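All protein chains but one are shown at their positions in the complex.
Letters A, B and C mark the chains as written, and numbering starts fresh at 1 in each.
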Amino acid sequence: MIRFECDYNTGAHPQVLEALAATNLEPCPGYGEDEHCARAARMIRDLCRAPEADVHFLVGGTQANLTVIAAALRPHQGAVCTALAHINSHETGAVEATGHKLLPLPTGDGKLTAEQLDELCREHETDPAREHKTQPGLVYLSHPTELGTVYTRAELEAISQTAHRHGLLLYVDGARLAYGLAASDLTLPDLARLCDVFYLGGTKAGALFGEAVVILNETLKRDFRYLIKQRGGMLAKGRLLGVQFEALLADGLYERIGRKAVDQALRLKRALLDKGWPLMVDSPTNQQFVVVPDEIYAQLAQKYSTDYNGKPDPDHTAIRFCTGWSTSEEDLDALIADIRAL
Amino acid sequence: MIRFECDYNTGAHPQVLEALAATNLEPCPGYGEDEHCARAARMIRDLCRAPEADVHFLVGGTQANLTVIAAALRPHQGAVCTALAHINSHETGAVEATGHKLLPLPTGDGKLTAEQLDELCREHETDPAREHKTQPGLVYLSHPTELGTVYTRAELEAISQTAHRHGLLLYVDGARLAYGLAASDLTLPDLARLCDVFYLGGTKAGALFGEAVVILNETLKRDFRYLIKQRGGMLAKGRLLGVQFEALLADGLYERIGRKAVDQALRLKRALLDKGWPLMVDSPTNQQFVVVPDEIYAQLAQKYSTDYNGKPDPDHTAIRFCTGWSTSEEDLDALIADIRAL
Amino acid sequence: MIRFECDYNTGAHPQVLEALAATNLEPCPGYGEDEHCARAARMIRDLCRAPEADVHFLVGGTQANLTVIAAALRPHQGAVCTALAHINSHETGAVEATGHKLLPLPTGDGKLTAEQLDELCREHETDPAREHKTQPGLVYLSHPTELGTVYTRAELEAISQTAHRHGLLLYVDGARLAYGLAASDLTLPDLARLCDVFYLGGTKAGALFGEAVVILNETLKRDFRYLIKQRGGMLAKGRLLGVQFEALLADGLYERIGRKAVDQALRLKRALLDKGWPLMVDSPTNQQFVVVPDEIYAQLAQKYSTDYNGKPDPDHTAIRFCTGWSTSEEDLDALIADIRAL
Partner (left out) sequence: MIRFECDYNTGAHPQVLEALAATNLEPCPGYGEDEHCARAARMIRDLCRAPEADVHFLVGGTQANLTVIAAALRPHQGAVCTALAHINSHETGAVEATGHKLLPLPTGDGKLTAEQLDELCREHETDPAREHKTQPGLVYLSHPTELGTVYTRAELEAISQTAHRHGLLLYVDGARLAYGLAASDLTLPDLARLCDVFYLGGTKAGALFGEAVVILNETLKRDFRYLIKQRGGMLAKGRLLGVQFEALLADGLYERIGRKAVDQALRLKRALLDKGWPLMVDSPTNQQFVVVPDEIYAQLAQKYSTDYNGKPDPDHTAIRFCTGWSTSEEDLDALIADIRAL
């Protein structure tokens, strides 16, 4: 079985693993107060051109999402997101478990628009019964989205202005940010300039695990480490997170991993389009969602694993192909050849 | 201004107020452990033909909803409801504040169907990624619904069977149950037979305040008073709730209040239909939702208060008329005459 | 049985009940947005000499406590209180259910001192592992305390300064404030000047129910009605609370109720002391805690109900006598005579 179902089915990029081995016997203070974390944080601040940013390293994405959102909101506030948002659809109600309602907006391509956000906020603000409703307090975006689509700089600028005009914070979930940076005009300095908080994902981009939360908003910075600890997100051997991000960011590795996987995915996308199979969305990143006839799906499934995404009609199946740091050219060539031969 | 905007804009039915005055100086134990509460509970058990039911008196509906739902669910479970459900749209995220996600289903007439419920449960049960999603744990219905519509006995039987087949509890919010009993074939013994828990609303049916929660499910009965106390719902002078429900239930008053307001609303409904104004739904209860041209709305608003329900198009406004225990025949006659004259 | 076990075992003071009856048929907007609530709020602002204060009316004390504390704290913060504090000992973990730890301090007389508070805060601030601990965010006092003792103006000034110096909010639970005002030099303007938020209790001072939360802190004022609604504390017929507080405050009734019950309790206290029975604390308010030999307790219990407070040794029982708005002079005379005769 050749695996294309996700971007986290192998371990770490060799350079990351080497860094862990090289530092294994170094005695360090616990809980992220070591020099590796300090250095990795500095590297991120530099890349973001945000010398005032606070950087915290958490183990995983759900943990980052629930910790950030619960830190940002007052009890009566909720997080605006798309109906497809990971926090709404794939985290077992983790945000609600911290006491906050989500306010999902409809989406076709996984993206939310400044217009939708503006309308929702204006509706709330002008509703005479608004005190009986959840107040929008934060906007949650994924970049890339759950469907692999990306925001442009102009789109994020509009969302950021709209959010701030209505008093909302802007949070970007960057679980797959490595791939988003390779596929849109949005840069790390843009994110730091436009967001109140966002994270650079490590788990899906070559780390064993780890997400780097970058906080720009002054109020949100305050006491954030207490909140990490309270939600169970403070790793005893926090150095592991620092060491991994040092390795990922040291010589452009993070960028190269993103670039490579996106290039592979785009090669695959061309092959899918050449067959005339409809894509669910036009994704420029490492996830490609395609609808194939069931007999094709059956044939592919004998050799390749993909992620099942439901049946749009009785005769077709929607599947996701995913490339990642460990996707080999050989495997991709084989897949593309097999697709062309079908 | 003659008021038709809601069914809780006056105080209590005179018989209720008299009962409160008559018992005012009686010393009673606190927290609902008095003889009035015991007697009112007995009356409800009798009316429900449910000698094993537990009955608890709470002050208000949001409190009843959040206490019941948080008591019924494990942390990873959510409550299925309609998108229009009061808990989803008008309680400021009260259920989410106890840690639970809502699972809203689309609705046109305010009702949820057994088929929708079955499909949602089957989808969850067969989803390979279900552990990443909120598990349906309870179904929340309002009877009458937020749009004034009602469930039939057959519909509630189907929902009850579906819920229980999938391991969910069934909870019916009866904030306006007095009007539902007057307008459908569903009886209190039916509710006691089909639900795990439901409540008879007092606030909107002639009490100063108060809702009677009836628990049939054995597991849910356990320690329920602890949960009432914890959520701030245990009234120190709990006798006030017992006294009011004794008065409401003593000689069929609750039923008469429901019947009278429904009859009034149906008279009004005929007048609205005679004008050719479209109703939002075909409601058989004390709430009537109608869409009127804006100039008509402006004329009505000079003399009558109604509840604004948005603008379906630039030239029309949706409004709710509500009757209640204190709606006088004179006021209703005036309204109907004015409508006919428009 | 003549009842002295608590101050909430009868209904409302006749003037309160009359006001409810007089306004019963008045149509009012719901949810506390009526003229009665507005007027009662104005009266409280005047009495407090705090024209900028926000006043909200809630149904009960546990509800007020959990709503205020959850509104005031960030997720990693806790409420400092005494070990005997009502929120720590008699509310079924209501505050914890909103996600916040309590930080109880030892007490003999039910009071907390500025020194204790200062020490706890300094310990936290200087603890290198403080991020692993709950951060003190608010001080909760009861005035009078759960043992009937009171704070002096100088004591509350010291606590207020200490709290604010360490960045904590000060909250005073005034469930029995009517009795505290009658028994200490602390006035309503003092409370408004020193606290961030406090409440005037109605339930235990002649109302059917109701507590008036007074907010001085600007940040806490923001969106407080959303939070009341979310916690289930927004009464549909909110007018009932406004009407009752108007009646209580209109002509000094609240003060007279407090004064009368305290005078009665002090008469009783002299009788208890004359017998040589030790008091648990030296209470100047309407609650008197006394330790009596078991045979005395048995004799008293045949005619008088009291609140059982445990057995300090095998031969003695601690009990509480409570006076209130409805305690008659006849009943008190009988009790005192019987005590003297024992």
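The rule is short, and it goes like this: contacts are C-beta pairs under 8 Å (C-beta built on N, C-alpha and C of every residue); 3 or more make two chains touch, one makes a residue touch a chain.
Small disclaimer: the values here were computed from a predicted structure and weren't measured.
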item	value
Selected from B:R45, B:H76 or B:H90 as touching the chain missing from the view	B:H76
Per the touch definition above, residue among A:R49, A:R165 or A:K237 touching the missing chain	A:K237
Listed residues A:L20, A:A250 or A:A334, member touching the removed chain	A:L20
Selected residue (touches chain absent from view) among B:Q63, B:T107, B:S184 or B:Q230	B:Q230
Omitted-chain contact residue, chosen from B:G99, B:G148 or B:G180	B:G99
Contact set of chain A toward the excluded chain (per top definition)	1, 3, 6, 8-12, 14, 17, 20-21, 23-30, 59-63, 65-67, 91-94, 97-98, 203-204, 208-209, 226-227, 229-237, 239-240, 326
Contact set of chain C toward the excluded chain (per top definition)	75-76, 78, 89-93, 96-102, 128-129, 131-134, 308
Touching residues on chain B - with respect to the absent chain	31, 70-71, 74-76, 98-99, 130-132, 135, 223, 225-227, 229-230, 234
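Going forward, only the chains that are shown with their structure count from here on.
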item	value
Chain separated most widely from chain C, comparing mean CA positions	A
Chain-chain pair with the highest tally of contacting C-beta pairs	B-C
Between chain B and chain A, distance of the C-alpha-averaged centres to the nearest whole Å	42
Cα-centroid distance, chain B relative to chain C, in whole angstrom	33
Residues of chain A touching at least two other chains	75-76, 98-99, 131-132
